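Only one protein chain is missing from this complex, and each of the others stays in its spot.
Now for chain A:
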Amino acid sequence: MSIEVRNLVKKFGSFKALDGVDLKVNDGELLALLGPSGSGKTTLLRIIAGLDWPDSGEVSFNGEDALAQGARERHVGFVFQHYALFRHMTVFENVAFGLRVQPRAIRKDEVTIRARVKELLDLVQLDWLADRYPSQLSGGQRQRIALARALAIEPRILLLDEPFGALDAKVRKELRKWLRSLHHEINVTSIFVTHDQEEALEVANRVVVMDKGKIEQIGSPDDVYESPATAFVHSFIGESIELPVLIADGVVRLGDRPLRLAADGLAPGASRLFVRRHDMLVGPPGSGAFEGAVQHVRNFGPVQRAEVALSGGQTIEIDAPRGRELRAGDTISLEPRRYRIFADA
């Protein structure tokens, strides 16, 4: 099932949760909506699910208007951040719920329902918990049950709202891998919302980066990391060094110092320079674009993280490979291997 969203606008009072969003999701894709809280990602997901309604815009599934249908008719599986399991029902009954509430005409008989629930519990590898109540499960188990429950109705689309947000780091990592392989197995068009970039980059086929109700970039995990389209994406994804610069007469200036960086094709005016921490190469004084003095050094496994005071007064953090050890007090030169400059909005 493909999904198409056109010019979606949603306001809560004076707050614009979605400000003209266009998005196309291909059949069988696993898409991540990534952004800080308040960026509108959950609102977008809830509108696709039919749990919220836009002020204007269109949502269609396979070309047919989805906004004409309620959540009940859309056949969309929704997984909530806090599981939203029915706590008065056993795990088995939770998963069976979607099958039991079907209209009588198409409702399956008890034997078929039992077989189907068993199959789903096997799929999420929790068949041994069938008779427990949700309160007796761990967070990770609850979320897998919530997923099995959503899959019971054979949804056309699977939507997950911060599915691992309430879990601890180790369980998150396990479930990420598990979700990816599960998606590979069932291959249903899926969208998940996250504010965790690592999660988005590791799990999704494509990542949609959102900020302030707008889509900043849509691309593969490599695209959004390697070639960020906007200053926001660059600072939000990955560790970046960010410096205010001025472009004038084809020269990039940091404060009053001209930098030996190409300014081709850049609009003159106040801008920001972005460099990944590990893309700053350390050299002897006078050899690079920046000069600075090492303040602190700390070792993290294969890298040494150094705090460097630039001659212009700014302090930045760089990640340099081990081997050539840096020491506090060293005067060094820094040369960005790769960098991006975005004009200030």
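Everything that follows uses one rule, which is that a residue touches a chain if its C-beta (ideal position, glycine included) is under 8 Å from a C-beta of that chain, and two chains touch if they have at least 3 such contacts; residues count from 1.
Criterion: contacts and distances are computed from a predicted model.
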{"item": "Undepicted complex member, UniProt protein name, chosen from \"2-oxoacid ferredoxin oxidoreductase\", \"Phenylalanine--tRNA ligase beta subunit\", \"Sulfate transport system permease protein CysT\" or \"Urease accessory protein UreG\"", "value": "\"Sulfate transport system permease protein CysT\""}
{"item": "Which of A:3, A:21, A:34 or A:51 contacts the chain that the document leaves out", "value": "A:51"}
{"item": "Residue among A:9, A:67, A:123 or A:153 that touches the chain left out of view", "value": "A:153"}
{"item": "Residue numbers in chain A that touch the chain omitted from display", "value": "49-51, 70-72, 74-78, 80, 82, 84-89, 97-98, 100-102, 133-136, 149-150, 152-153"}
